[in-house]
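Excluded from the complex is one protein chain; the other protein chains are retained at their positions.
And then subunit A:
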Amino acid sequence: MKKRTWISYPYVLWMIIFTLIPILLVLFLSLTDGRLYKLGEIQFTLDNFKRFLQPIYLDVFKRSLTLAGLSTIICLLLGYPMAMILSRMEPRKRNIVSLLFVLPMWMNFLLRTYAWMTLLGRNGVINRFLQTIGLPTLNLMYNDGAVLLGMIYNFIPFMILPIYSVLIKLDESLIEASYDLGASKFKTFMRIIFPLSLPGVISGITMVFMPAVSTFVISNLLGGGKYSLIGNLIEQQFLKVDDWSFGSAISIIMMIIILIFMAFTAKYDKDKEGGGGLW
């Protein structure tokens, strides 16, 4: 039979125009001094990358990594037990309960984040409640804590669901065998359940960490501050400061970091079949 690979050519063309060329353009911009008015006078430079090494930008970078890392850890600590509970429910019940975890994701995520402003604000629901019971009001909005909360809130389903889907496929007889051989509950968890659930944990970590490190919406709405996270920095450079070259340089740095991170996690992802994955 003829190999009709030609029917994938429209997509190949599409990828070249809308995936590869844009990335190459961003790379090109990041290496220029930003004056693109005359094609003949383009100056190539590494200044944009050097500029990123200034303490003010490195601080933003550090804060992004810290907040994304923290939110990933908290999502894992909160999400793993939930995935365990979920996987031990009777099938009928766990279908409905897992649907309830997906449901909020189908509401516009901006709206849900906005709703937290109503809860946390100076005159918000929580502070009003504190007032009525005679406690002092708290400064809950426009700080790192609020951003962290927003990240955990938005991304925790992405941690629970992959772990859950690995745990329900777990071979029950392995756990029983472990008990039969005299292992305690804790030991069974550490030696059997947790190692076997690692693929789910890894994909959960990626699915939380990546959007968390690149978000600018959550920090914009809940965090206040001008340059709070690396995502905000990129957004500012493109839309407010109009320094597309510096913005491109930060985008390239971020892309490289994420790809390195993916390369590390891809090693553990045994679910992927050959031919997929960047490595």
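Things worth noting here:
Just so it is clear, a residue touches a chain if its C-beta (ideal position, glycine included) is under 8 Å from a C-beta of that chain, and two chains touch if they have at least 3 such contacts; residues count from 1.
Note that contacts and distances are computed from a predicted model.
The listed options are "Spermidine/putrescine transport system permease protein PotC", "Aldehyde ferredoxin oxidoreductase family protein", "3-oxoacyl-[acyl-carrier-protein] synthase-3" or "RNA polymerase sigma factor", and the UniProt record of the chain not shown names that protein "Spermidine/putrescine transport system permease protein PotC". The chain not shown here is touched by just one of A:T66, A:N95, A:N139 or A:S184, and that residue is A:N95. Across A:I56, A:M107, A:L138 or A:M190, the residue that sits in touch with the chain not pictured is A:M107.
Interface residues of subunit A with the unshown chain, by the touch rule above, are 1-12, 14-15, 17-23, 25-26, 29, 78, 81-82, 85, 92, 95-97, 99-101, 103-119, 121, 123-125, 128, 153, 156-157, 210-211, 213-214, 216-217, 221, 231, 234-235, 238-239, 244, 247-248, 251, 254-255, 258-259, 262, 273, 275-278.
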